[in-house]
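Heads up, the thing below is written out as structure tokens.
Apart from one protein chain that is not included, each protein chain of the complex appears where it belongs.
And now, chain A:
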Amino acid sequence: MRSLVRNRVVRRVAGTVGTLFGVAVFVFVMLRAIPGNQITANLGTEAAALTPAQQQALERYYGLDQPLVTQFFSWLGNMFTGNFGYSARAQQSVLDLTLQSLPVTFELAVFSIVLALLIGVPLGMLAASRTNSARDAAGQVVSLAGLSIPAFLLATTLLSVFAASFGFNPNGQGFVSLFEDPLLNLQQMFMPSLVLGFGIAAPILRTTRTAVLEVRSNDFVRTARAKGVPERRLQVRHVLGNALVPIVTMTGLQFGYLLGGAVVVEQIFSVPGIGRQVLLGIQQKEYAVVQSTVLVIALAFVIVNLLTDVLYRIIDPRVRAS
């Protein structure tokens, strides 16, 4: 039994390392497949005016004169020593940049998920409480709206309506972290979380509705009702409690995606998260920035998946028993 566990752990760790290596190779290759390099990204069409000697000097400066294999392994090797690379544009190490942007994205992801759960779970339960009724239809409309209204549209509309009509635009003030100014930070996170949360609420709502309907048809629910368990307690403790596994799966998945950075929402609300860091890296062709950040995101995704698995064991005794 012990060795089995150890084997499972070993297998999981090996799988994770393999996945991360795959991501590293993929990002490295894809980045170089994009036309242009840091020289043309910086100089634009002015790069056409460079003499061959100037071109060489710049290639040396940006490390583009090294063979690709050398570039790959020196970057990967440096990652192990904690050197994630350096952003000449930001004049900061990628590690420092990531340490600034990852908590911002994490905070945004947590708030978005919380809002999504607050919208999705109650509405899902409400919709399931009487299928094909008006409340079910209302739930479907909300979920359809969440799925089909693009984030950029909702974000821009919210921002311009609040700014133009009420002069309320905390995101225009320059970003502050939760520790610097909690009140302003929460204001700045409100609209982006709402936009993201509304989008994520849709799949959560649908999953909740389906799962609740499925659990309700089980014998134990009828038994509990027959035993006289009050309806409210029945719905929350017995039905929702047993419907949590698919909801947690869906939430975990969405959380993982959010950690990859919500690029569009971060752009519109000027939130300096990890999505913007990757986007700027791609725009400027700062290879080290993109490669290292994407690896961090991949690692975060793996960790969230792992935590989701652990959560199954907590909420579902059957998983624990197996």
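FYI, a contact is a pair of C-beta atoms (placed from the backbone, for glycine too) under 8 Å apart; a residue touches a chain by one contact, two chains touch by 3 or more; residues count from 1.
In this section, contacts and distances are computed from a predicted model.
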Looking only at "Sarcosine oxidase subunit gamma", "ABC transporter substrate-binding protein", "nitrile hydratase" or "Phosphonate C-P lyase system protein PhnL", the name UniProt gives the absent chain is "ABC transporter substrate-binding protein"
Among A:F198, A:F269, A:Y287 or A:F301, exactly one should touch the missing chain; which is it?
A:F269
Of A:L68, A:A138, A:V236 or A:L306, the residue touching the omitted chain is A:V236
Just name the one of A:P67, A:G82, A:G167 or A:G228 that touches the chain not displayed here.
A:G167
Logged for chain A, residues touching the omitted partner chain are 34-36, 40-51, 53-55, 57-58, 61, 87-92, 97, 100-101, 111, 114-115, 117-118, 121, 156, 159-160, 162-164, 167-175, 183-184, 186-187, 189-190, 193, 236-238, 240-242, 244, 267-270, 272, 276-277, 280, 284-285, 314-315, 317
